[in-house]
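Shown here: the complex without one of its protein chains, the others still in place.
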């Protein structure tokens, strides 16, 4: 005989990896992007199955119609989906929507060499049924590939090179950037906010670009490559430094956001001298982040 | 001037994706496996950087030496690494080790067709510095690819087929399994335990295999294929069913484990009729799992 | 002393994984899509390095400007890039451009349940410097996720079920579809053509959809699921069958293309009863494909 299976309430039931084209109406232009969504609700013990075909319908109705009526943002689409999920799954107390989409932004080391650089945009929404009605939280975030140069190996290289090249010890040479290992760095910053507060994803990308040793670009002419390398070596950073800069710069850039906003960030460097990565991550409220600021 | 960067305490700093061969001494044999580790510690605001090269050293010392002195299990290796991390990073209050390794187990639909089937073994350890000394928790889990057959489409197919084939309505045909969509299903079950309690990964895999519509096998002769398909269609399951069965069977199989043990599980079906997946997941203590059991 | 390194001519030098937004002007609408490009040229022994920054510039100039002047197709963009690469790398004799982009197409099992389904569009171009000037070949292809149902397990299941359910042997039940394993199937069809011949990617997708046991859809209501399952079980297919159907249907759909056109196809089924996939692939000229047609 098959074992009796408990009718347990389950935390998350849903569909994952649903790909959809999304049309976003931004002040400057209308953007089409390919987004990937995962949506979930909880189900109580009294319910055998969540009618999952409803999830796909909600997604299709809300996302497909953005072709006609563009949504202002990826997170606005998530919020609308999360509310509709709770509406259609009458038994559920929570709905969660997770999404990501590739995002292209014009950038360049110099004004003459602007190209469309690719980034990742991430957004989520959580709708909860409370006694005061449905409450929605959302998150907005972005991830950028940039560059880090290691400050520690730079020091040890200087020490070794000074033995071989005594002129390097000359006071005039003290500020000259020295060889070190540098590599691709991926950093993500997300903000968790009440439904009604808006944040621009470009502001998030600006914070990350500033926190890394340098952003990277598709188009660099010979001289530009040298300049970018020089910039990165003048701003050498551990992942710990990139993470702290990201958090600190976020508290400055988003100084008008309430203390209750949550800030989540990670940074990962694909070390050129190792086969593995190094990573730092942190999650903190804006209030605690502000309180924790110390002069350097 | 560069902005002053706060010296914030950071939650997790470490290295990820370190691949190592690990030798495990099991009662029946010595197994070599390729494992992948990520290790982290927290760092306080007073510390500029975590000396990450120590992490790689700890990993190498503990894992590489298993070639000479095999460890009893992947989770035992994680526990040893987490303790040593806390020992060497004197400033840290938490250390986390996450690992996974491929695991091969002899299985077959029949005794004559046994082959080595591949599964994923996962293990973690968390060491915390408390006023009573270092406390360690660990997790042990496994993930198996099996098969689900959908009970809902089976019902609607029966209804449609009965119109076309009236003999299908004959009482003798009521128990005959009817066509439906079936697909690969990936299910993971993990237990979070105190350091001193042992759990066998094969017991975890037995639970998952039983919870799916059917396990899958590398070697099936013509007749075996039909038998496996029949087995799966006689046990059609939603992801909600697979998840509930996994949890219920875990509470039975591990009936001697204390109530404080945490049980975490997810199941994902790669739907043959959709391009996206369906997924269910849950996290619960063994105590609540036991209390929540209802007769079906 | 370092060993003397030969100045060898090299077959392919280039950049890979360049992500770009591309605007395509189709008869019915303007589409924005995110494309991924890899571009290569050969270099002679007299050349130390290919100036790779030129590749990124060519890509950016041609692709970024599609925002203002949309290209008619992904393959047209590849052709333009391949020519410009050869123009700027004066030493090169061959240039190759490989690209892919996600493509959304309105589809549904019924007219009432149309949704945007995701597919992969692939295109390439090869420009060669010959004594008669630059000659360009291009390829256009698409990949679709659909469904296959196994004809062999269906037979063995019928044989087993007939023993248990004798009514199944009744002549009126002979055409009733019987349980079998079914699964996701990924099939790709590409055509290699002279520069001036146009092929519609939707025609390629129509061929693939027809060749699989069934296409799949994001939105299926309860009854629709049953219908799709029924459709697929009435058209059970091995990967060998899907591949042969794809090739045969391609020769019919593209009957006006010259015999010199090359046809390349693969199909892979993610077997629900195994942890591994089954795959079939073939490459043939349209002429040989036509000559090889046999009555079934």
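Chains: A, B and C, in written order; residue numbering restarts at 1 for each.
Definition applied: contacts are C-beta pairs under 8 Å (C-beta built on N, C-alpha and C of every residue); 3 or more make two chains touch, one makes a residue touch a chain.
Predicted model only: the values in this text are computed from it and were never measured.
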- Query: What chains on display are touched by the one that is not shown?
  - Reply: A, B, C
- Missing-chain contact among B:102, B:198 or B:252 belongs to B:102
- Item | Residue of C:32, C:57, C:75 or C:241 in touch with the missing chain, whole complex considered | C:241
- Missing-chain contact, candidates A:118, A:139, A:209 or A:267, resolves to A:118
- Of C:67, C:114, C:159 or C:249, the one touching the omitted chain in the full complex: C:249
- chain C positions in touch with the non-displayed chain are 2-19, 38, 40, 43, 45, 48-50, 52, 56, 152, 235, 238-241, 243-245, 247-249, 251-252, 268, 274-284, 289, 292-296
- Extract the touching residues of chain B with respect to the undisplayed chain. 18-21, 31-34, 53, 56-57, 59-60, 64, 102, 104, 115-116, 118, 218-222, 225
- Note on the structure: Residue positions on chain A contacting the omitted chain are 117-118, 145, 147, 150, 152-153, 155-157, 159-161, 164-168, 170, 172-173, 176-184, 214, 216-218, 220, 222-223, 225-230, 232-233, 270-276
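By our rule, only the chains that are shown with their structure count from here on.
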- Message: Need the CA-centroid distance for the pair chain A / chain C, whole Å please.
- Response: 32
- Among all residues of chain A, those touching at least two other chains are 18-19, 56
